[in-house]
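Of the protein chains in this complex, all but one are displayed in their positions.
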């Protein structure tokens, strides 16, 4: 039996490149097609580095849904709003689609319209999509055909909060999450504020008071908790190319010792290869997770104020995008979940 | 009449260097003495760049309290714990001392011992020291002879919160402050975690759950508010050499519009040359304040959760250390407060 | 008697900003006018940080030659090709013009056309322009009314080579200069290769085999040496915002000891406040000259190959642009050459 055939649409953005890197080393699949309007006709080795020998002769093609149907799984790494054009025909053809954009993450098309500013292009498909955060929705992903890979900020915050929400420790009060992101999260967009000359020696909040990822986080937090969760979310851009660090302050309902909370986190993620709950006293660092599919979670306890402090570091292009999308594909195809991924 | 004579003790650390840069351009004072054990005998121009011509022939001396008494004002830029050795004789000699360490910031010597781990070396002087944050304690500074320059984190947080605390808007609930700092805040210490190879492409929280600056912040916040203020404070190290950005989430007691709050902040700082309250919709960036004595404050309003978001950016070596110390000196000497400082 | 009145045209590019910072602190001039099409109507304090209090209320205006004539000296910080539009009327009005672009650096309009791709817009003025590198052309600058501030690469290389060329030590063989530049040298242009995400963790040569600054360097080297000098020049972009480091390998004609060469360099620059010839054994670092008007020159000797190695570090926006332009203005106005500048 041959390997599964996979295609990547939009392979020349930061997340698309990373998908190509991961998939080309993946022993369980064959990367057979790659599209990019900008690089059409160029060989992938001229555009993307860090590939094993075998994948390098692939050539970027003009994206074409009918040609994409030759693959078993199609990854879409396109700007928000552009996925539906491919999702509709590919789903009609029975293909498995993993979409890295925000287009199929929200169940309610009105939330999508509110955050993105245009009508959802394929609202009928929203109820079919699976929010593909493997640690939280493994069973659904195994049976999903339209997998919506979560956003980078939501991944770091949902992984950090899930054990606490599941244990129902939190007071009915706001959680405060501050996230620090590298510049690749903004994509390969030629804009003055993203220049090296501007971001070097800089750090700044942005997207306040309502970042586009809010609806996604609220939807998923409410689902996890079974009630409305209040989140104050403040993203910042810092002088990193890659990486996200989220610092989450959680007001606790009851008196629980830090050791007990830590044991619960360890237990919660005991079967998750890509979440590392750090030892008590250790805190995560972006450097340790960049270029991996791992989330590092550290816990601390502010006893004076009965707050649990959760720190979660991921690579925005790894666990926050391409790595997580491949992890979801592994689940869907029945491959070992860790295959082709680093931690 | 001649210029005031000033001396800098510890002129080869990051804050000391910055003091030398500022004082050597200052039209109202003459920098006449400079000490550094490590650079004793070297000319300042061999060690510190960015000086005007006149100051460059100064030579680093071995620190000697009796020789320091030739100056009118002595700045101490020494490691925590080392200032008392100079403060005692200099104060006995009637000199004005501006100390940049933490040694004279706390009124309660037990708080000092708790945070720094050793007994305070000169507790009798604590009650004489003035916490020299000019925007908040201008009158005291004008009459103080032992001026304790505030820490960098406290400066960013106290400036961000003072107008809100003064107006008594806040609920009796925790304030959450996340601060991002450049590596110069850790001093010129040869430690592996501070290497370029380690901090490049990195960001990490540290000093949790109780950073050494906590007692200082609590003391001053309580004083400002007239009651006990609860603060959750989380410092992070990011890949900057200089700069601090503090993001503060404040739970509000009453319904106040953002415009009204903004107007209050503008009014509160209307006579403060070194605090810039940004226009509504703008947020501060470290890049805009680095190498200045300015604090940039931005406000946002999370209406869903009735939280005021305050963002404050400063240069940790400027408004957070050397610049602020010079601003305090200006006040004490009756010079124009802005003299020799940039914004 | 009042201060000289100066104006800056194009005050919102990187070099323009730096001009505004320097001129606004300069005790001998009053910065009275500032233009920027993009920021027209905005106050300078909203756009540029690091200013003293007095200058901050200046408002960016639409550039208008007749209004500019109210100033005594006009600095032009415009893209290459745009200066002539202002130079012609301002010179007709008898004003002193300091141009930071390449437009008036070359004597031969055909060289200009070859390197920039368009006909020179005001060739008649070329013979009137002075190549305003103060250390080499002080007398001419004192009497020049159209001062062409040198490019950043040429400044570092001409300062590094002048003493050796003057002493006629060099073989008639190629000099090899490698220069490393920060990204601000490329201006505030929104282009993908200049993004933080692209330049972080990067270094690359560019502009090979013939960078636009070649004709300027050749013209001036030949003038200094009194013969044709061959230069291989290789510029590189590295992950700095500011700064240039040039490493120059010079084949020597005769046997001269390093001490003798060093003594000659020291003597050559003994009256130049802004050139620091480092002690033997020391090599320059960009960090030491950034935000100053200084050039640091280090010498080494490769005895095996009879090569003098010259290293020259400057700030591309300081000594390589705005600082040097102000230094030239000081000379022209009869002010102390160092006034308003740091080293």
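Order of writing sets the labels: A, B and C. Residues in every chain begin at 1.
Assume contacts are C-beta pairs under 8 Å (C-beta built on N, C-alpha and C of every residue); 3 or more make two chains touch, one makes a residue touch a chain.
Predicted model, so just to flag it, every value in this text is computed and none were measured.
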Where does the absent chain make contact, in terms of the chains shown? A, B, C
Touch as defined at the start, partner being the missing chain; which of C:145, C:222, C:272 or C:302 qualifies? C:302
Hidden partner chain, touching residue among B:47, B:82 or B:194: B:194
List the residues of subunit A that touch the chain left out of this view. 25, 27, 45, 49-53, 56, 200-201, 273, 276, 287-289, 291-292, 294, 338, 341-343
On subunit C, the omitted chain is touched by residues 174, 176, 178, 180, 198, 201-206, 208-209, 230, 232, 234, 236, 238-243, 245, 247, 249, 251, 283-287, 290, 298, 300-305, 307, 309, 311, 313
Considering the whole complex rather than only what is displayed, give the residues of subunit B touching the chain that is not shown. 14, 182-184, 186, 188-192, 194-201, 239-241
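Throughout what follows, only the chains that are shown with their structure count from here on.
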Drawing the touching chains as a network, do you get a line, a ring, a star, a complete graph or other? complete
Two copies, subunit A and subunit B, superposed on Cα atoms differ by a rotation in degrees, nearest 5, of 180
Using CA atom averages as chain centres, what separation in Å is found between subunit B and subunit C? 36
Interface hub residues of subunit A, defined as touching at least two other chains: 198, 201, 239-241
